[in-house]
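I have placed the structure first, in the form of structure tokens, so that the comments after it can refer back to it.
What you see is the complex with one protein chain gone and the rest in place.
Chain nomenclature is as follows: A, B and C, assigned in order of appearance, with residue numbering initiated at 1 for each chain independently.
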Amino acid sequence: MSAPRETQAGTNATAFVLEAKQIEKSFGATHVLRGANLRIRRGEIHALLGGNGAGKSTLIRIISGSHRLDAGSISIDGRLDPNPNAIAVVFQELALLPHLSVAENIYLPHRKCAFARLGEAACYAEARAALALVDEELAERTLDWPVAQLDLHERQFVEIARALSSGARVLLLDEPTANLTFSETERLFGILRRLAQQGISTLLVSHRMGEIRALADVCTVLRDGRSVLDRVALSDISDEAIVEAMGQKSSAVSPPAPRGAPAASARMQIVLRSPGVSLSVASGEVLGLAGAPAGPSGVIETLIGASRPAAWQITIDGIDVRFSSPAEAIRAGVGYVSGDRAEKGILATLPILDNIVAAARVADRRILASSREATAAQTALDTLSIKASSIDALPQTVSGGTQQKLLLARWLAPAPKILVLEEPTRGVDIGTKREIYAMIRDAAAAGCVVVWWSTEFTELIAVCDRVVAFDLSGQASGVLDRDELDEVSLSRATGMAA
Amino acid sequence: MVIDQRAADRPQPGKRASLVVRLTRIYRTEIAIAMAIVVLLVGISFWSPYVLTWGNLANIAQAAAPLILMSLGVFLVIATSGIDLSVGSTFSLTGMVAGLCFSAALPWPVVCLISLGVGLAVGAINGGLVTVVGLAPFVVTLITYAIGASLSFVITDGHSIAIADPNFWTLNGGEMIPGITNFVLFCALAVIALECVLRKLVVGRWVFAIGSNDKAARLLGIPVHGVRFGVYVASGVAASFASLLSLSYISNSESTAGANLMLQAIAACVIGGASLFGGTGSAIGAMLGAIMITVIQNGVNLIGINSFWQGTVTGAVILVAVLIDRATKVRS
Amino acid sequence: MVIDQRAADRPQPGKRASLVVRLTRIYRTEIAIAMAIVVLLVGISFWSPYVLTWGNLANIAQAAAPLILMSLGVFLVIATSGIDLSVGSTFSLTGMVAGLCFSAALPWPVVCLISLGVGLAVGAINGGLVTVVGLAPFVVTLITYAIGASLSFVITDGHSIAIADPNFWTLNGGEMIPGITNFVLFCALAVIALECVLRKLVVGRWVFAIGSNDKAARLLGIPVHGVRFGVYVASGVAASFASLLSLSYISNSESTAGANLMLQAIAACVIGGASLFGGTGSAIGAMLGAIMITVIQNGVNLIGINSFWQGTVTGAVILVAVLIDRATKVRS
Partner (left out) sequence: AEGAKTFTVAYIAPSLDISYWQWVGYGAKTKAAELGMTYIEMDSHNSPADQMTNVRTAITRGVDAIVMGPVSSTSTPPVLRLLKEKKIPIAFAGIGPQPGETDYTSAVTANNFEGGKAEGKFVCALAKERGGNKVGMLSLPQDRENAQKYLAGAKESFQADGCELVQILQTKGLTVREAVDQANDLLTAHPDVKAIYGMYDEAATGAAKALQTRGLVGKVGLATADGSPTTVKLLREGVVQGLFLQEAGGQGIEAVQQVYNALTGAAVTQSLPLPLALVTSSNVGTPEAQAKLKRVYPPSAGDY
């Protein structure tokens, strides 16, 4: 271990710009951080890894000052009373102000003097400059829109632009890529590399091994609030070893289990058509959708009955169907899970029980919320090995990755014929992701048609039978069969060049 | 070896806490209010020996009944993250319509049906404007409140009407089940039924789901518009029924009868643990909130506190109640 | 979450719209209300030739002034997604305190300072309970409303007080700037200042930021507690100042003076485009909302509509206004 020696190095050029030592933090009875260490050098890109609930976000919030620490110390440039302006954070849950303009969202947080003028020209200039770094087109188009009108990935850009424009020397990015496509991630990484050369350090939290290796030099791994790996060079350690350190099965990095063919009796044929495209999917297949949101969202909204003027026509077993409401779609056997848990999935004030059985209630036209539902919900939790204190607890008492599994658990009982997934692994750790892939394959094996949009090409490649690619304008630009699937072909077809 | 503390803290998966524990957890706030009410009653009895007499408890029940019914309706709306400001004037208007019907010598069950139509109509207008047109509940019900209050003067030209029907009192004071006065029966039935609907029927869960996250609810196939429409109608009908019960008791309809009730009903829900952002609370809580308000009123009168001080006392008691509730929540 | 429809007309890429276009877009609702007010005035003039006389417009302004000031304060609170139900009783209590001070023959500027302390105190209590203790604004201000209303009876034992100070009228009716009566000046200054603060100063944007997403605001380092505390204090002080202005005009303090004002002030904000979920609206909108309410009142009286019908007319006019606003929003 070279770590202790480095700490001694003290004040020379290689000194740590950020150093968090033995951080302890509890929320009530939950001991979240139990002596976490994090040390970042100037100009370094540092990966902070760990399973869901390991304490990464908590550590970041402590460093940024939005949580108080119970014990330990934080120093920046060797000083214990850190200048808050030295740090900029991209929060995992996106700290955006939906009614305020994009420009203000980027510029306002840097202003600390309450009664100063918020110079509009300066605001727009600075915001445009920052946003143009990550996305020219967005900067031209949206500066004076309220953030509420942006898509999730556009919001993520705004959040990143805010961090970039802060002038901070350390960027703490908590899963900034969770909502980005492959090429968008690439663009971000280009910027971060450039900043690194200018001496700006980045702490990156991500659950995607590929991109971590592509960007970061060093990693720290948290497990149950402790740093089990402290400043290990990524070149010195295998994925398996990292995953093991995170406390998850090392098999998680290997490809998903082979798929089984669905029973012949359950076969079903779905045809999706829009002007110029016709896609036929059968039971047992996982159809991937790749590309920027504009294209896939049309298919998804039509399939789940969310939008009335449907862009796509659906034929199921030769019969044209048209869902005028999500309820109709659900009763026809369409299941839906979105990665946008907070907005489109979780019922935050209702216990886990209700969250799980909500779909079955609609699908079965249930009238009674019977006690049998509790059994079913518990079974669902057990089947997916979801760790929750009880089905009567609120969803906010489990980690985000676990919440995502709750959404999938919804569809165990109604057993949909078509399962529509919208980035279902967003923000989920490697182990959990792996479980979700297995669930997707299991669903297909059970005779389900799976339609799955993901911006993470690697998972599409690993799990899908076929992928429809959409270009940036939202037009379907090609269908890739399993043997043609690789990142290059996907990037080409989606116009999101690598 | 490092022992994972957290895993040890976790309850065994696959087990559910016992029913009693679960109920205690679900009804934490309600139990706290119930206890607060008991403490209040006992406290008052130090000043006034009469407070815990049977007769006085009956008075409290009679005085609370209409407010309880209204609060239940308002609670439904609040649970969906809406608000109903129109219930007070629906109460008044219902009374005036009933008064006119009685003047026309209609038999009382017919009068009741017609009068319930007032609440139905106001609720349907509220529900329609909120769901179909998409206006904000506060604005919609503020408008129907103003119009309803105005119409309850217009339709009788401001005159109050004494109800002469000798049998109408049975609605409130009769005993459909011997030994239990009707108003108690109605309140109990309404609370139990509503609590069961909210806990045990899917549609009840939908009410909370909508209040919790209405976009997610829609995507889950929940008929958001239908349920939302329904809760406004229910709220209107509850206000009308409350008015009839009150009318049956006091046999006098007046245009201002419901003026103070709206804030009281909302306060009852909030005291009972409902959040105005929706998704939480219970029918039992709303009922207890209404009882608490009535008990404070009763206590102030029994102790003989100058009525000028009543608002201060009421405010202070509610403040203490919510502070205690807050403190216990933070601690747990 | 309420998505602001306003910017739905997406601007052309590459260019920032001109100032006029931008202002038209920002103040879409406000322009609509201003036009509605004009239409209303012209409409009324078909029935009553007096409505557009100078004297009547001055009447409207005088009648609207206290409501405008109160609405501005309430708007600040609403913009942070809070609510202030206590302003009506702060208005009454301030008047009574001022009345007592006048009875003690204090000079009027001193009286004004003391009386503004009432709003300051109530606002600070509201702000403290909401921020430090973390209670819901509705509950907190319902409590202070009840207590304030009660105390405004208690402190003079219910007696109203005539103000004898011969100079106090200058607060409202004097002309600090020759040619402009003070109350007009105060209202104009308050609206312009507030609108500038809200649009141009960092703290103003913070107000909307908190109403938009207070969790995010906290993460971004915005002093959420401080700003929130501030808006409640501002609301209290605005209510007190409104009360003093009114008192200066009618030289009579009454325990019930503010009873109807709370709902009117909230309605003014909502009519003016504010959402009760926070983050939207403008000071100008709140002012126009208050003017609209006053104009309706004035029109009803000028036309001579039976006062029983006033609520119906007011409700109907507001309904039409919000429906038109809604329709134009959907279309764009």
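Rule of thumb we're sticking to: a contact is a pair of C-beta atoms (placed from the backbone, for glycine too) under 8 Å apart; a residue touches a chain by one contact, two chains touch by 3 or more.
Being a predicted model, the structure only gives us computed values, none of them experimental.
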Not-displayed chain touches, in the whole complex, chains B, C
The one of C:56, C:182 or C:235 in touch with the missing chain is C:56
The one residue from B:59, B:131, B:170 or B:275 touching the chain left out of view is B:59
Touch rule applied to subunit C and the missing chain gives residues 48, 50, 53, 55-56, 59, 62-63, 66, 153, 157-162, 246, 249-257, 259-260, 297-298, 301-302, 304, 306-308, 310
Residues of subunit B touching the missing chain are 48, 50, 53, 55-56, 59, 62-63, 66, 153, 157-162, 173, 246, 249-252, 254-257, 259-260, 297-298, 301-304, 307-308
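In this text, only the chains that are shown with their structure count from here on.
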Whole-angstrom distance, CA centroid of subunit B to CA centroid of subunit C, is 30
Rounded to the nearest Å, the gap separating the Cα centres of subunit A and subunit B is 43
Subunit C touches at least 2 other chains through residues none
The subunit C residues in contact with subunit A across the complex are 1, 3-4, 6-8, 10-11, 13-14, 16-17, 22, 200-206, 208-209, 211-213, 215-223, 227, 278-280
Within their complex, subunit A touches subunit B through residues 29-31, 34, 224, 226, 304, 306, 325-331, 336, 338, 343-350, 354, 358-359, 361-363, 366-370, 374, 378, 381-382, 387-392
In their shared complex, subunit B is touched by residues of subunit C numbered 133-136, 138-139, 142-151, 153-154, 157-158, 263, 266-267, 270-271, 275-276, 306, 308-316, 318-319, 322-323, 326
